[in-house]
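Heads up: the structure comes next, in structure tokens.
One chain of protein is taken out of this complex; the other chains stay put.
The letters A, B, C and D name the chains in turn, as written, and every chain counts its residues from 1.
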Amino acid sequence: MIQLIIALFIGVLILIMAVIAIIHKNLVVGIIAAGAVSLFASVLYLLLSAPDVAMTEAAIGSGLSTIIFFYVLNKIKRQNG
Amino acid sequence: MVSKILFASAIIMLLAIMLSLYRFIKGPTAPDRLVAYDVMTVSSLALIALIAYLASRIIYLDVAIVYGLLSFLGVIIVSRYFERGL
Amino acid sequence: MEKFNLENISLVIGILVILIGLWGLLTQKNLIKIIIGFALFDTGIHIVMVSIGYIKNGTAPILDNAVDINNAANAVVDPVPQALVLTAIVIGLGITALMLTYVLKMYQKRKSLEINNYNDLKW
Amino acid sequence: MVKNILIFIVLIGFAVLLANVFVGFKGNSELNTLANHYAVSGPEEVGSANLVTAVVVTYRGLDTLGEVTILFLSAAIVSFLLKIETSASRKRKLRTTSEILDTASKILVPVTLLFGIYVFINGHLSPGGGFQGGAIIASGLVLMLLSQPAKEVSHKLITIVESISGLSFVLIGVAGVIFAAGFLDNTLLSLGKFGTIFSAGLIPVIYIFVGLKVGAELSGIIANLQENQNEV
Partner (left out) sequence: MDSTLEIIGAILVLLGSIFLFLGALGLVRMPDLFNRIQAGTKASTLGTLLSLIGLLLITPEWWGKLILLMIFILITNPVSSHVLARAAHYIKIPLTDKTVTDLLDKEETTYKVNKEIKNE
């Protein structure tokens, strides 16, 4: 029962974050929201009893992708001087 | 008794995450949203520990450690991007 | 009402995330926004795959003191979709890094992130 | 206008397709035959407590080889594309880091690397494995680069670690073909006592090599993206 309620809340969070990631004008906010989608998805994987996938999503989908996005965004911003 | 109290605390943690979601949506500047993201991740870290107790598997705590470490790195990298130190 | 359980809820969430990602992929004009839409599409597919492999009241497929080894087949969830998703996430990171590098090179050539400025193949 | 209608039609088509998946899905209450075989005979055949690890490394070992190859290719293409221009070597000014971040990263970087090694050595007992461990090691490198941006990353070391571990991974697989039942068979070493760290035959060894290889590749991508900004 409690797992069901947590899953519902986490699902609403994931959907709101996904919509923010698409429609927000600011690129930084978009990338942060996409990372948040991955973080909450890893909680959902944990509820679906898949700890391996949850660890991979937290380490790779949320951590390293966000880092690579920001390094590239930084380089693009530097090009303008 | 214990399970009822833990049920109530899980609901309160979810409400805390929802309140910080309000700041994430509204927040006038990008650093405001970053603070909201930080509070959200720390709250869901406590939630993960609670889920580990409910499933009675100690191995879920490994996921919590990775989660804490990586969300910390995310906040730091965005801050360094803001202050042109990346 | 019998549809209201954990695997169906996560299946619906996964399907909606796929649709949101596709919508972003098709409508956005900024190259980095397109890549964000692609990443969301990826995440949605992973959620759908994991929730299809879920067994009712199953626990994680890791046999330690909490699981009886002789009765493991009745207690654990399906390990095969989890292994597939694990592979897919890592490949997704490689593809994201590759696409971002291409965007960087394109920006160095044209100084623009708008997709409407790259119309070399348009007729 | 036509474009919007087309997008709408594509979205509706995907929605109908996925709604069929949802309607047809009844939820499963027991394992299918293949997964049942893995769950029943996996602990005896492979000796790994983590069934996902058993599937990834042994039963579906060729998939892992292909995955590592794809990751290697993407790392190679990223470094090729970024190294192609001649560097003008113009250093830019960065804002200095604060004392607190310096001290914290001095504590946290060794802990992070150690935790990454723990994750891939314990891949057959607890969640995790080579890919997650490699990602955590690359995150430790990112933390070090964030606190000391001017630090040089040794590309030679990354190349050597990556080549040696990739070669060892393939050689272990071929040794399985020659001396045991098939590619990446883990029963070359004895299986040991179930549930201890020296068990599951070759799986910890394979995962050490996979973890070092993935960590080196991801570190290479990040070092390329970080370092070139001093030179553009």
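Basically, contacts are C-beta pairs under 8 Å (C-beta built on N, C-alpha and C of every residue); 3 or more make two chains touch, one makes a residue touch a chain.
No experiment lies behind these values; they were computed from the predicted model shown.
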Missing chain: touched chains present in the view: B, D
Contacts of chain B with the absent chain, listed as residue ranges: 1-2, 5-6, 8-10, 12-13, 15-17, 19-20, 22-23, 29, 31-32, 34-36, 38-39, 42-43, 45-46, 49-50, 53, 58, 61-62, 64-65, 68-69, 72, 75-76, 79-80, 82-83
Residues of chain D (touch criterion as defined above) contacting the omitted chain: 95, 98, 100-101, 104, 107-108
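Keep in mind that, in the parts below, only the chains that are shown with their structure count from here on.
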C-D compared against B-C, more contacting pairs: C-D
Chain A-chain D separation of Cα centroids, rounded to whole Å: 19
Centre-to-centre distance between chain C and chain A (centres being mean Cα positions), rounded to whole Å: 11
Numbers and ranges of chain D residues touching at least 2 other chains: 50, 52, 119, 126-129, 131-132, 136, 139, 142, 218, 221, 225-226, 229
Contacts with two or more other chains, residues of chain C listed in rising order: 5, 7, 12, 23, 54, 59-62, 64, 82, 86, 90, 93, 97, 101, 104
Touching residues on chain C, where the partner in the complex is chain A: 4-7, 9-10, 12-13, 16-17, 20-21, 23-24, 28, 30, 32-33, 35-37, 39-40, 43, 46-47, 50-51, 53-54, 58-62, 77, 82, 85-86, 89-90, 92-93, 96-97, 100-101, 103-104, 107-108, 111, 113
Chain C to chain B touching residues, read off their complex: 59-60, 62, 64, 66
Chain D-touching residues of chain C, taken from the complex the two chains share: 5, 7-8, 11-12, 15, 18-19, 22-23, 26-27, 48, 52, 54-56, 60-64, 69, 72-74, 76, 78-80, 82-83, 86-87, 90-91, 93-95, 97-98, 101-102, 104-105
